[in-house]
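Dumping the structure here so I can ask a few things about it.
The other protein chains are all here in position, but one chain of the complex has been omitted.
We call the chains A, B and C, going by the order they appear; numbering starts again at 1 in every chain.
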Amino acid sequence: MSTLDVKTAMAPSATERELTLGEAIREALAEEMRRDPRVVLMGEDVAEAGTVFKVLTGLSAEFGTDRVIDTPISEAGFTGLAIGAAMTGLRPVVDIMFGDFIALVMDQMANQAAKVHYMSGGKWKVPLVMRTTLGATRRSAAQHSQSLHAWFSHVPGLKVVLPSTPYDAKGLLKSAIRDENPVVFFEDKMMYKLKGAIPAEEYTIPLGVADIKRSGDDITLVATSSMVQVALGAAKMLQEIGVGAEVIDPRTTWPLDEERLIESVKKTSRAIVIDEGYARYGATAEIASVIAEGAFHYLDQPVKRIGAMHVPIPFSPPLEDVTVPTEQMVFEAARKMCGKS
Amino acid sequence: MSTLDVKTAMAPSATERELTLGEAIREALAEEMRRDPRVVLMGEDVAEAGTVFKVLTGLSAEFGTDRVIDTPISEAGFTGLAIGAAMTGLRPVVDIMFGDFIALVMDQMANQAAKVHYMSGGKWKVPLVMRTTLGATRRSAAQHSQSLHAWFSHVPGLKVVLPSTPYDAKGLLKSAIRDENPVVFFEDKMMYKLKGAIPAEEYTIPLGVADIKRSGDDITLVATSSMVQVALGAAKMLQEIGVGAEVIDPRTTWPLDEERLIESVKKTSRAIVIDEGYARYGATAEIASVIAEGAFHYLDQPVKRIGAMHVPIPFSPPLEDVTVPTEQMVFEAARKMCGKS
Amino acid sequence: MTKQKSVIEKTPASAAEPDKYLRMYQQMMSIRIFEEQVNDLYTRALMPGLAHLYIGEEAIAVGICSALRPDDYITSTHRGHGHCLAKGASPDRMFAELLGKEAGYCRGKGGSMHIADPATGNLGANAIVGGSAGIATGAAFSAKRLGNGRVAVCFFGEGALGQGLLYETMNLAQLWKLPVIYVCENNTYNEYTHYSETTAGDVLARPKAFGIQAERVDGQDVRAVYATANAVVERARGGNGPAFLLCDTYRYRGHHVGDVSREYYRSKQEEQKWVSERDPIKLFSDWLIAHKLATAGQLQTMNAEVKSTIDAAVQFALNAPYPDPLEVQQDVYA
Partner (left out) sequence: MTKQKSVIEKTPASAAEPDKYLRMYQQMMSIRIFEEQVNDLYTRALMPGLAHLYIGEEAIAVGICSALRPDDYITSTHRGHGHCLAKGASPDRMFAELLGKEAGYCRGKGGSMHIADPATGNLGANAIVGGSAGIATGAAFSAKRLGNGRVAVCFFGEGALGQGLLYETMNLAQLWKLPVIYVCENNTYNEYTHYSETTAGDVLARPKAFGIQAERVDGQDVRAVYATANAVVERARGGNGPAFLLCDTYRYRGHHVGDVSREYYRSKQEEQKWVSERDPIKLFSDWLIAHKLATAGQLQTMNAEVKSTIDAAVQFALNAPYPDPLEVQQDVYA
């Protein structure tokens, strides 16, 4: 896999096409559904409507409404149903429209799906994928803008994926569907239109392998999901002032590729962790701790964490805009850490 | 308040009595209910049964079943009801029998209670307390043993309290009830019988003030809830080998008294953070990050984190026992960090 | 469409004062024009985000809220402008909220889906489907305990019938005889899915199974809604417990302002049929004129007044300043 790691940063080859992140996800689902009749999709408005983000457009036409199934607005109910279905021979992919609504399925995911395999002494399995969203700045206010992946990352038995490019999204989703465990797949709803190169041939990306999105020697920017583009933007700005930033994307918060993160920081001796969830008790805390411990003797200053401001996401644009990390914020923080003025 | 900080470590004075943690909680509730008719308790089996842990025994007799209210097994429903009641003139204290069941109320707590004040531009308030439990080793298996306070700590708008002594429990609970915000109060179910000194006169403890449970110069043990006794036990063992451990209890994960934690580590230059939740993406990650950043130049080695093993809690005693941090584990880790053999 | 016979026959014209009816007409028209302006602001890219219009459903909010006291409570939904206005919100501060301005009901922090206002008993609109069932029931709990005679109304779309919370709280409400009215606005669609694909059995039987008084009412007939609401609100106020109203209705426009190509989930004919045959404002104005409670001219004048109020409100909001970005960290904690 590692040879493919930086592919997304490269120009498309003859066998590659440009797809949006939304299209990459659709393609992954379509390929897996063709390959494995046990894969079924369910969620609110997933069939003819193709979800509110139009990510699934066309799938119900190809696979029928027996495999692309509209549900009532019963997140806990259809998640529970999908868990039972996963235990008994299907491989359901459930769609939770907004990541904020995972609050409704915490019992089914954390107390049931995550624990069934362990509690049964390894006998039952729950090969379930939950697709949902994260990210603010859509002017959707406090109940439609959160990035709550830290909750699931805290729960043993679950895996958590946060793709940041079309290439990653496709390869990781295919692996998630083939995984024997419950996997939660968070998609940044502002990134559905982001384009990127996708090989024509089939590929998968294993869960648990971080990806270096850009190499650099002076500072490591660990970034997840929506924040990868922000970090890449900041890295460009840093380049202009002579700072080489390495941008590394864990791609999955669980399993977490501690080794690659630590290696990178050992090289650069400085790190900023950027994630769109709340920093407080969030993903940045875990990642920063792992780095602070693993690269302790290499760090010349504390790992810096940048996440969403610790407030409910406000509706008003000038307020909302200051709650999420920006290129400028990352650039300033990195510049300061690198002693540039 | 700071003059009272170490009171629990002292012998009871003339005006003090020994109460268990369960009794201290009952006393706090009774005092607040006498003081303020708006305070009502609700939950499953809270009235005549006095909860399954018998913590509320006698309250329904004193205050009547109009104020100590048995509910159906509808955690989301009665939590939602309590939120509405809190907005409109009451001060409900709801009881969620086992901390694992907070998975059922995440939407009501995180999407509703936590956000109402902010979303309404500061107009509506939710003075609600949710009491629930944490902690393993009761042979209750995976769905009755978790310590999930990290989830709530991640949510702006909520406060999270983790008392570790009868004294703290009483003073913090009274403050929680008087607070104008939703507060989640986690009680270690193995600690209900723990005894400690309680002053005869009334007192409260502000939320957000860490407490030094034991002073020491060589290493800081930051411990929460159930882990405070573990840390104190380890500290005693360390004393015997000539290591002075400072045990500091944040008492609330939000607000977090960063300053006192950092001060302590600046003094000792070594820190272990111990919490019964999963370490991964858990409370230890946040606290360790705060320390690693705030005391960076004072630390002579990485902050160490000790939490529950990252597995669903197993039922079998020899398995369950290795999932939770013990005095011995903390002692060994501290000894190593202090270079003692 | 609505199959049951309207309960309107039971309601003589005198059941409400003529003035009250005219006020109801004005409110319905206010909501209609308000929403048209929202759509316009969106189309002109002057409004951030999206909004869910209440056009076509006005009779429900107005009929229900006309049966309430100012200090009674409501909770509302993502499609909430109508509820807020009918409960007494003023259009200028509503628009200001929709534009994220400081003068808005929530200082711009809530937006279209979170209008809240203690002064009019509005506990808040909610962007979680069914999410306010607990809050409304809890307000009724307070009302009962504090003995202040208030009633709480929980508005929700038929999509919320999919949320378990509703059943948990209906059970609580009936057990404890709380003065709460659950108002189900069945506008036939959960977003882009017909409710018959998401709703098994008989909707009215669900509250009834909990012992809750339940009524079905023509949601396009404001007098029917009002009459039924009056009955169940007074019953609740009298200590006789909760009620459930199932109101048949239709949203004329898209699920939200951006939902303009709707043919894949419903036909233009279906839409047209409701608009031309079952428009609540048209039905009501015809009735008012037929019963000589107003002339066509009077109603025209009223419409023009409403229009100019709404226009002024839009202008107010457009001119109002945004909050200071520093406000972002205020009001996280009380």
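As a convention for this text, a contact is a pair of C-beta atoms (placed from the backbone, for glycine too) under 8 Å apart; a residue touches a chain by one contact, two chains touch by 3 or more.
Predicted model only: the values in this text are computed from it and were never measured.
Asks: Counting the whole assembly, list the visible chains that the omitted chain makes contact with.
Replies: A, B, C
Asks: Out of C:H78, C:R93 or C:R206, which touches the unshown chain?
Replies: Answer from the full complex: C:R206 touches the omitted chain.
Asks: So one chain is hidden, and I want to know which residue out of A:E18, A:E180, A:E202 or A:D217 touches that hidden chain in the complete assembly.
Replies: Of these options, the touching residue for the absent chain is A:E180.
Asks: With the missing chain put back, one of C:P48, C:G82 or C:G164 would touch it. Which one?
Replies: C:G164
Asks: List every residue of chain B that touches the chain not included in the displayed model.
Replies: Residues of chain B in touch with the missing chain: 44-45, 47-49, 52, 70-74, 76-77, 100-101, 104, 138-144, 309-312, 314-319, 321-323.
Asks: Could you pull out which residues of chain A are in touch with the chain that's been left out?
Replies: 40, 66, 71-72, 74, 76-90, 92, 107-108, 111-112, 116-125, 127, 156-157, 159, 180-181
Asks: Considering the entire assembly, which residues of chain C contact the chain that has been omitted?
Replies: So the residues of chain C touching the unseen chain are 161-168, 170-171, 174-175, 197-202, 205-206, 208-212.
Following the convention adopted for this analysis, only the chains that are shown with their structure count from here on.
Asks: Look at all chain centres (mean of CA atoms) and spot the one farthest from the centre of chain A.
Replies: Greatest centre separation from chain A goes to chain C.
Asks: At what distance in angstrom does the C-alpha mean of chain C lie from that of chain B?
Replies: Their C-alpha centroids are separated by 42 Å.
Asks: In whole angstrom, what separates the CA-based centres of chain A and chain B?
Replies: Measuring from centre to centre gives 31 Å for this pair.
Asks: Residues of chain A touching 2+ other chains?
Replies: Answer for chain A, listing residues that touch two or more other chains: 100-101, 104, 141-143, 310-312, 314.
Asks: Could you list the positions in chain C whose residues touch two or more of the other chains?
Replies: Where chain C meets two or more other chains at a single residue, that happens at 104, 106-110, 114, 126, 128, 131, 164, 332.
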